[in-house]
Structure formats: structure tokens, C-alpha cells
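Structure, as C-alpha cells:
Every protein chain of the complex appears in place save one, which is left out.
Showing chain A:
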Amino acid sequence: MLLVLAAVAAYPLFRTFYFGFTDASLDMLDSVNWVGFRNYLEWVDYGDGEGEFFGLLVDEVWWQSVWNTLYFSFVSVSFETFFGLIVALVLNANFAGRGIVRAAVLIPWAIPTTVSAKMWAWMMHDQFGILNDLLMKLHVISEPIAWTASSDTAMLAVLMVDIWKTTPFMALLILAGLQMVPRDIYEAAKIDGVHPVKVFFKVTLPIIRPAIVVAIIFRALDAMRVFDLIYVLTPANDDTRTMSVFAREYLFDFDKFAYGSAASTLLFLIIGGVTITIFAMGKTNVGREN
């Protein structure tokens, strides 16, 4: 088992790091030359006293995609936590048809990402999409919007689909936390005549906080590596390109294997850094749980 994991994770990871320091290209992976940090940063002297920096570290498209990734992760995880909390609170209540609603909520989670991207692409179609139709009938918008193509709305479109798709996951994790809250606490609060809103903020929220923190960590890690949704819904779009999409494009579409490897390496370091930061911030909470 450890051998398989080493073969499928550790070895390829180090090979990726290595390729980032070489001149590898897709067809010549066997004969690569070490080029040092050239993929990251290189000063090219034009000979007349002038020159320019090249490489990943001064690549504006790369930094744009880093920003897109962080923005996407922050916004989507925030909304998913909020909506997930609402859905979890609803599912934690006793009402007729709870089983059906819980099953329905799982549907977005079970649909393959590429399939949900296509379903939404059709709903967000600029001419024949039901979303534009609905919004125009409700007089929210006066003319159709090209959701996935327009640079103002592309990120919004991606965020909508992601929030739709992963809120169930968030809701389930929070629900698991909610179900660990002892029922007699609520009864005690009820007898004391405490307002339900106050009960939520003073009793429920502190108890389920560890569960929420863990859920946020999982989702944030997942959001930062987002690839398929964006690649399928808004291909080759500067406004939504994330780090993963950038790396994949250079690795295989642009035949700059080494440059893509360098981007993958940097992506790994950035996500690792963010993870450590989140853990450091959440540690006090998680620690209390154990």
C-alpha cells in the first residue's frame, strides 16, 4: 500500500519539481537538460545595456491565475459555508419529507463535475438558456447575458455552479456536527425562555464550530485545485483561469512541459503555504475538540 502511494504520489511529485528546472518538452522527456531557475526567472540581456526579465515569476497571466484561484476559493467557500449552514439547520429539524429533501440535496454532489458544467452551460446559454429567460420574465435583466463568455460574468457563472455543486458536501459535514449537539441543551434553553436566535449564536454555533472549521479546511483545499469545472465551463478565459488550468495548458496544450511543471511546483508551494496558514488559524478550535 505504501509502495503504491509512493509510486503514484511521491515519485511523480518529485519528478514534477525536477522537470520545472529543465527544458523538457512533451516529446522529449528522456533527454532533458538542467537549466536551473530559467523557467522561474531569467534576465535576458539585449546587448545594448537593456534587457528584460522572463519566466513564471514575472508572468502576468500566471499571477492573474493565482489571484483568480484565491478569489474563487475565498468567495465559493464563504458562500458554501453560509448556505451549507442553512441547509444543515433545515435538515436537522424534524419535518415531513425530510428524507426526500436530504436525498435531493445529495444530487448536485453526485453529478460528475463536467456533466454539471455542461448542464449549467446549457441553462446559461446566451440565446436559448432558461436562466436568461427566467431573469427577463422577472424583469431582473432587460437583455440576455452571455454568462460564460462575457468577462464581467464568467467568474460569477463559475462561482454559481461551484456553490450549487458543493454546498451539499458542506451541509452534510455541518449536519454531522449538529447531530452531536445534545438535545437537552435546547430543552433547557427553551425552559429558560432564551430566544432561538440567541440559542443559535451562544449554544449551537460554539459547539459545531470545530466541525465547520474542518469542513472549511477540506473545501478550501479542494477549491484551490479546481480544474474541470473551469476548463469545461469557460475554456481559455483570462478571467477565470486558475493555477491548475494554467499549469495544464502549458504542460499539454502549449507544449511547454517544463514551464508547466514549474507552474505546478509553484502551485504546490502556494497551496501548501495557504494550508499551513489555515491550520495555524484553526488549530485552537480543532485542538479543543480533541
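Simple rule for what comes next: contacts are C-beta pairs under 8 Å (C-beta built on N, C-alpha and C of every residue); 3 or more make two chains touch, one makes a residue touch a chain; residues count from 1.
The rule we apply is simple: contacts and distances are computed from a predicted model.
Per its UniProt record, the hidden chain corresponds to "Trehalose/maltose transport system permease protein MalG" from the list "TusA-related sulfurtransferase", "Trehalose/maltose transport system permease protein MalG", "histidine kinase" or "Cell division protein FtsX". The chain not shown here is touched by just one of A:L106, A:L156 or A:V181, and that residue is A:L106.
When the omitted chain is restored, the residue from A:N39, A:T148, A:T204 or A:S261 that touches it is A:S261. The chain omitted from view is touched by exactly one of A:Y40, A:W120 or A:W147, namely A:W120. Among A:V35, A:L57 or A:L221, the one in contact with the hidden chain is A:L221. With the whole complex as reference, residues 1-2, 4-5, 7-9, 11-16, 18-19, 29, 86-87, 90, 93, 95, 97, 99-120, 122-123, 125, 127-130, 133, 164, 168-169, 172-173, 176-177, 211, 214-215, 218, 221-222, 224-225, 227-228, 231-232, 243-244, 247-248, 251-252, 257, 260-261, 264-265, 267-268, 271, 275 of chain A touch the missing chain.
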